[in-house]
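Just one protein chain is left out here, and the rest sit where they should.
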Amino acid sequence: MSDSIFETLHIINKTSSHTALYADCFNTLLPGDAIVLIESGVFSACGQQANDLLKLQVPLYALVIDIQARGIADSINSQVSCIDDDTFVSLACQYKKSISWF
Amino acid sequence: MADKKLLLIFRNPPFSDSSNKDTLDIALACSAFDIPVSLLFLHDAVLQLIKGQQSQALQQKNLINTFKALAMYDIDQLFLLESDLRRFALSTADLTVNCQAISESEMATLIRQFDTVINL
Partner (left out) sequence: MIISLLIYASQNSGQAEQTALRFTRSALAQGHKIHRVFFYGETVSGISSLKVIPRDEIDITGQWLDLAESDDLDLVVCIAAAVRRGVLDQQECDRHNRVAANLVAGFNLSGLGQLADAILSSDRLLTFGN
């Protein structure tokens, strides 16, 4: 179980208005990483922000509980994987480490 | 217990919120537990390291002396981005501690080497 094949899980909980935060996160991304959008970060699973994130060519996840809380379930980009808390925990285990961007 | 390499990321300017001091305190505590600690200064965090800070009149704790003392705790792996230095028209000679200036892609590779990253 400790033999993770995936590298770093980047957890973002702010909207894309936090441009420096997003830039820092993007600069540290490498193949093998993934991004999880939580809390206010789930707004980035919609619209142009989602397109920008998907261009990074890493798996993109968003917490469904936070999506539903914000009334944006119908606006989520279809290429974003909507996940529950259990999958969030599984990802945290599958990836060797996490970096929280807040 | 397995060896764990720790990277601490600073992102805020001096005299801002408590995250700078809180991160520095983690560095000192983990070093005391023989955890190898490296520091990465991103964006405004570079501004904490400028030489010649005279902050007594602010009546705020200045972290610069703690940064200077890090080498005594065997914390001597300090990194920052060349692009941040350029943005603020600084060079590593303007800074009060020895830092390695790296590119964005070198940073991404650097982060891969750590087991744990704390980014307050």
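Residue numbering begins at 1 within each chain, and the chains themselves are lettered A and B in the order written.
Here is the rule we go by: a residue touches a chain if its C-beta (ideal position, glycine included) is under 8 Å from a C-beta of that chain, and two chains touch if they have at least 3 such contacts.
What you are looking at is a predicted structure, and each value in this text was computed from that prediction instead of being measured.
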| item | value |
| --- | --- |
| Contact residue for the chain not shown (choose from A:30, A:73 or A:93) | A:93 |
| Selected residue (touches chain absent from view) among B:50, B:102 or B:118 | B:118 |
| Among A:25, A:38 or A:76, the residue in touch with the chain that has been omitted | A:38 |
| Interface with the undisplayed chain - residues on chain A | 1-2, 11, 13, 38-40, 63, 65, 85-86, 88-90, 92-93, 97-98, 100, 102 |
| Interface residues of chain B (partner: the chain not displayed) | 1-2, 4, 6, 18-19, 22, 25-26, 28-30, 32-33, 35, 116, 118-120 |
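Here is the rule we use: only the chains that are shown with their structure count from here on.
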| item | value |
| --- | --- |
| Footprint of chain A on chain B - complex, ascending | 9, 11, 42-43, 104, 107-109, 111-112, 114-117, 119 |
| Complex contacts: residues of chain A adjacent to chain B | 7-8, 20-21, 24, 27-30, 96-102 |
